[in-house]
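A single protein chain has been removed from this complex, and every other one stays in its place.
Presenting chain A:
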Amino acid sequence: MIESVLAMVPEFIPGLGISLLVTIASLVLGLPLGILLALGSLFAARPLQYTCIGLIELGRGIPGLIMLYLVYFGLPQMGVVMDALPASIIALGLMTGAYTAEIFVAGFRAVPQGQWEACGTLALSYWKSLRLVILPQAIKIVVPPLIGWTIMLFQATSLAYAISVPELMSRAYNYASVTFEYALAFTLAGLMYLAVTLLGLWLFRRVGGRRRSLSAAKVAVPAGA
């Protein structure tokens, strides 16, 4: 068994690399989209506001696999052809945009109205209030749920197997279909997802000494009002 594992690991590692690449690229694409959708759904004028809310619901309501198929198989019918890797990044990036938009909306809403009022009575403009006071507080609030989404996203990259992106899941499946060592291959792949997830969380806690100052900062705004 040890030999089998030793044989699999070097086969799987590049797959893990692609899984991580898809995760990071989807975040790079999806997070700005999420912030824009959140701002639009909270603060934009009516038609744009409803468009943003609609897009968020659409993105969250469609299963990831359908999103992948739409981008990879659907778009070529409209003349947009792309490789599996960029297609998976776009599909998961769109999903990330929709899901994180909800997180950002919750973050903006969690900043107390009193903060807006303090800005208003100091005659700060709308954008300065948002940029200097509201956004920094909202960002702190959304970090933990964003980490949660990132873990979900990392695991959702296994869906890209369905459009033959050579990520970790694909590697495991391909290897097993040749060697018939399904149980071992998927267990190892599962453990590799788990290991990266745990490592990520550990790193977050190490770097995330800021989380303590977040909970402390919340005390500064007394409940009630």
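Throughout what follows, a contact is a pair of C-beta atoms (placed from the backbone, for glycine too) under 8 Å apart; a residue touches a chain by one contact, two chains touch by 3 or more; residues count from 1.
Simple rule for what comes next: contacts and distances are computed from a predicted model.
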"ABC-type polar-amino-acid transporter", "Anti-sigma factor antagonist", "Sarcosine oxidase subunit alpha family protein" or "Two-component system chemotaxis response regulator CheY" - which is the UniProt name of the missing chain: "ABC-type polar-amino-acid transporter"
In the full complex, which of A:Ser4, A:Thr51, A:Ser129 or A:Asn174 touches the chain missing from this view? A:Ser129
Residue touching the undisplayed chain, where the options are A:Cys119, A:Val142, A:Ala176 or A:Met192: A:Cys119
Just the residue numbers, please: which parts of chain A touch the chain that's not shown? 112-126, 128-129, 132-133, 136-137, 140, 213, 216-222, 224-225
